[in-house]
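A single protein chain has been removed from this complex, and every other one stays in its place.
Take a look at chain A:
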């Protein structure tokens, strides 16, 4: 019997059943190893570029070095070069990667170069080296099309101020002038790159029926499939994307990128498979970056440190024609209570490579700057920054009065402080040789989202199989989905196989916005509930009275092996989660608190993080190890944001200057101290029936501020332009004398 039944959930109300707490297998929540881990460490997990279909040709993208209209090229000369098969100059090539969840073609080439670094053609050759050499020899003639602006703060920049992104409640200016203490400060964060370890790569292959299979490295396959179909002008049914393993995404693989389109067009034109791998330097330019931001923050409080006003006005940048803009104040809307509030959002249309979602869009930079500002105001008010925050914990959404689905801000602050041993002393008190020692802290907050997701679970007497187009971008999807099914159906995890990353399977949520694990796990949960119901019905018992464990169905001391119940049958169920009112009626968020100790050289201004500790509440933790890894990663990103990472744009043409991993400085091992990560046990019933929330981004949203605040506490230098490179700190030290 292969009857497939579906269980749907339109998620409108909290789920207080907490069925998972009643399950018996005991695998969910443990730090179970990744089932695909051995494949990865043994090099047997095939990443996109490692597919080698027969007769595959190699494509290499050609980069435009100036902006303007494309008027011609030496394509014919290139075609005559050794090994070159074809030069693809198709107008359907895309200007930059699609935005996350676009589901339609991004801006296409249209004979125009919008930014320096845009891919304008693709040279296809028999070997990679031939393609690369020919691509480097290719000259595209580009006629200048006027003067352009490359810096969002250039007065000549065209600036948009979308109405729906502004907020003005109460009287901010009045509150500022009436306040006991106030702050009006401007912060800058730089342009940044996701810099995932695996560069983008696509291998495209068409069959005789005009159907395309693309092996790529992507995060949101159902959207990517729609995007690719739209770009090519074919029906979505004709497109299949495979991304079983993804070597990191961090937002850069949310949207279809130029290499996939080039590979598909080339493979179509040539009638043979084509692989296009981006060079690291191309990854930096052609996939979306995190926008630089300028953030003006105004704060006012009374003598006791109670906030009366919050202003957060932001300027971000974007290429013309892109819808996304870095939602800097996303966390500011609800992180702190204060009656008078202004939020401003401006987008400068400039000619730097396209901006898009990079891990924790909005809060990563917004909360970071805001938590520095809070530290500054607490200092002015003479109040311990921990205490200051505790006095301003909101009990409901400060702008619209909606309740929080769960409010753990205070608990994380208190628990985090205890674990770190937080005490607060004035700056420039502790010294170790030439090094000033200081501590700093920050709150972390990130919105929680659920996305529509489907998953199939196939049950047999021996085990189960989970199938969907979910991706595992290094986050642990294989492990978590395996655990959910094992827990719900009562199998040891090695009896559960999880198959992911194939658009022929039911469309899951994909990975992004920290929504992947919770959304797709919910779909798996629903499918498992459906199977449990069917098992209960077959046994003639109520589902809630049925225990499944180690392959046995247990009811009132009767144990029936599933092998007996199912025989040779294969039962299939589809779980389908549709987000509903639960996302709108309450404010769902995850919370945390980060504490850091740093040393700052009095000679050079170099900063070393000595200790860092994070306490987080993110609903039910599905896998302790992968959740902790996510927080480690987030905290390391925080260190990068605070100290090392910046994409430098040439002021004359906006191009990215430091586009390799030697000069784009991600934190290295020695920059990262032992990191403490602690989770508060939490069940958020509004989130989903698993009570689980996103954990992939939370830790970035504040970690950088803890470091910056610790620098101030160490040596008295306040940095407002991130990253806090040594020259900035040294200038501050010199100014202090």
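Following the convention adopted for this analysis, a contact is a pair of C-beta atoms (placed from the backbone, for glycine too) under 8 Å apart; a residue touches a chain by one contact, two chains touch by 3 or more; residues count from 1.
Quick note on the criterion: contacts and distances are computed from a predicted model.
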If you had to name the missing chain as UniProt does, which of "3-isopropylmalate dehydratase small subunit", "Iron uptake system component EfeO", "Transport permease protein" or "4-hydroxybenzoyl-CoA reductase subunit beta" would it be?
"4-hydroxybenzoyl-CoA reductase subunit beta"
Touch criterion as defined above, residue of A:380, A:665 or A:683 at the omitted chain:
A:665
Looking at A:91, A:129, A:168 or A:494, which makes contact with the chain not pictured?
A:129
Contact with the hidden chain, among A:63, A:446 or A:555, goes to A:63
Could you pull out which residues of chain A are in touch with the chain that's been left out?
63, 65, 82, 116, 129, 132-133, 136, 281, 434, 603-606, 608, 643-644, 648, 650-652, 655, 657-658, 660, 662-663, 665, 667-671, 725-727, 730-731, 734
